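In this view, the complex is presented without one of its protein chains, the others remaining in place.
Let's look at subunit A:
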Amino acid sequence: MLAVAIGLLPTAAVQAQRTPIDTSASTPHLLPTAVVEAARLSRYAVGSRRTTLDSVAVNQLPAGTLAEALGRLTPIYLKNYGPGQLSSITLRGTSARHTAVLWNGFNINLPTLGEADFALLPVNGATRITVQPGPASAVYGNGALGGTVLLSSPVQWGAGWRGQAQGDVGNYGMRAGSVENSFSNEKLALRTAASYREGQNDFPYQERTIDGLVTRRQTNAAYRQWSLTQDATLRLGQHGELMGAVWLTDADRRIQPGIGAANDNAQERDQSRRLLAGYRHVAGRHETGVRAAWFEDILNYRSNTVVQSNSRVRTSQVQADHSLQLLSTLSVRVGGEAQHFAARVDGYGQDLTENRFSGYALVRYDPLPTLRLTANFRQAFIPGHRPPLAPTLGGEWQVWQHDAHTLLLKGSAARSYRVPTLNERYWRPGGNPNLLPETSLGYEAGVQHTFKPTPTLSLATELTAYRQQVRNWVQWLPGDTVSYWSPRNLRRVRAQGAELSSELSWQPGRYALTARVAYAYTQSQKVSGYTFDSDPVGVQLPYVPLHTVAFTTRQSWRGWQLLTQSTFTSFRYTDASATTFLPSYFLLSGSLGYTFTIHNTWSLTALVQGFNLTNLTYNSYEARAMPPRNGVLSLRVSWR
């Protein structure tokens, strides 16, 4: 505990400054002179909390993954099976299947599992990472019950050439390299990003045996992964914009065995190929967009006991939308999307295809300069069952502005849905094609206070409270009369909580400081179930910590830059009856760097990063060892 106090105090006491993390829904990178100015979907998602990760902190390790970035910079809990291993998110007390991950507007969750492994997504695949928790993100479609993680790379027109290359060397055989290069004029914008990373992960951990405490080296946890992204946007005349993007990710991982469990030489290959192309036409008050995407997701697993289990899903999808600015204060957008899944999964015993459709209408109305309202409706169509209409209402009202203070009230209410995954429907045995979609009814209210007493000092604080209830929550349980497990719509789950965040920026001169503290209280419980569902009601769901805190700082002075990230995670139950748990932990990491400016256009940065600085022994997932204190040395060349 003392360590917590020590960790917090010095940094907090030096409280001071810098531009705040962009938490607004706006797109500041679009030049005002833009010929085509497309409205983003987020314009229709007001009234709920949004957090965009600090890109400087994220890009300390461009070959790092979204799992690491979210885990260090936010109070979001990710259940992590070991470094580089499966990392599944829990947003607002829901399961990983309840968070939609969108890449440029398309859901990239695996259609088989219905969730994303955040350890497979290197951060340099996108330039902006935004988290919008809560069911109001249903505006983005299926599965966004707990929230949405939005990955995008907004274009910055007329920026010329810029880029960076970085090499990293770390403990336990970690080697990484990344390069990003972009070019834009007023007509064409290109971005190429690539990263490679490997690690042996042979870190030491301790295990108690009959001979006492023995130190072992982690076995079978090596990984190798790479990512390649190419984005291109071309303006066609005064009204048109053509864009294309490719994102390839590939990970070859050994599967880390549990402490005390035998090494089964398990390994997994995950490969995703994502291609998309789109055209947007803006003319007068009308805007039309058409986009198509093709994804191929491969997940091949094998071990000594499970000789081979392969899975490949190809998803083809199209989206079309049309927006109309009826008045300067009123705009509407209608759109639809179609998805075609073609699955070749060993567990299904046969090739399968499935089509899904959905349509939506979005309204944004700003009756007063200080009041923004949205109303959205989405209807999905899937084979067998029709999910309910998913409406979302949201509003933001700037109630008070006085001197340096601004007070904004936010609120939203939404019904969202999740279509059962392909595994839940088709896995043999057990797959249940009669599963109903899960639905969620949720609402949230928040207050945001901004205090900007001087041009160099600002403090932004946001408090949000929410509650949601998920019906027809799908749970795999042993069969009544058969020997296998099967998913059923078994229970109602209520998640409620509060989120508090505060960000301070201070830039008195050459020194600049940004400090952000975020706290989440998350209560998630089953409130009712069928009699045969033996898990009890009224206790916290497993792997949902009641309290999480993230405290991050970024300080710079001349060429120096110091970042710290500390997170606290309270205990997590590991079973549905809330009887066994993993202890709480406090993690501290940080980085120190110095940038030499070699030329106007060239600079060199040397960086040392340290993780788990207090050398804590902890578990994110039961019986999975995590590395002790470890570090990375990096060298970065930047040009512009």
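Just so it is clear, a contact is a pair of C-beta atoms (placed from the backbone, for glycine too) under 8 Å apart; a residue touches a chain by one contact, two chains touch by 3 or more; residues count from 1.
We adopt the following convention: contacts and distances are computed from a predicted model.
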Q) If you look up the hidden chain in UniProt, what protein name do you find among "NADPH-dependent glutamate synthase", "Heme ABC transporter ATP-binding protein", "Ion-translocating oxidoreductase complex subunit C" or "YncE family protein"? A) "YncE family protein"
**Q.** Contact partner of the left-out chain, one of A:209, A:355, A:601 or A:617
**A.** A:209
Q. Where the complex has a chain not shown, which of A:188, A:261, A:283 or A:368 is the residue touching it?
A. A:261
Q.
One chain is left out of this view; which of A:172, A:443, A:568 or A:611 touches it in the full complex?
A. A:568
(Q) Among A:431, A:593 or A:628, exactly one should touch the missing chain; which is it? (A) A:431
**Q.** Missing-chain contacts mapped onto subunit A
**A.** 1, 4-5, 8-9, 12-13, 15-16, 208-210, 257-262, 264, 304-307, 349-350, 425-426, 428-434, 453-454, 457, 475, 477-484, 486, 504, 517, 532, 534-536, 546-547, 549, 551, 568, 570-571, 574-581, 583-584, 586, 622-623
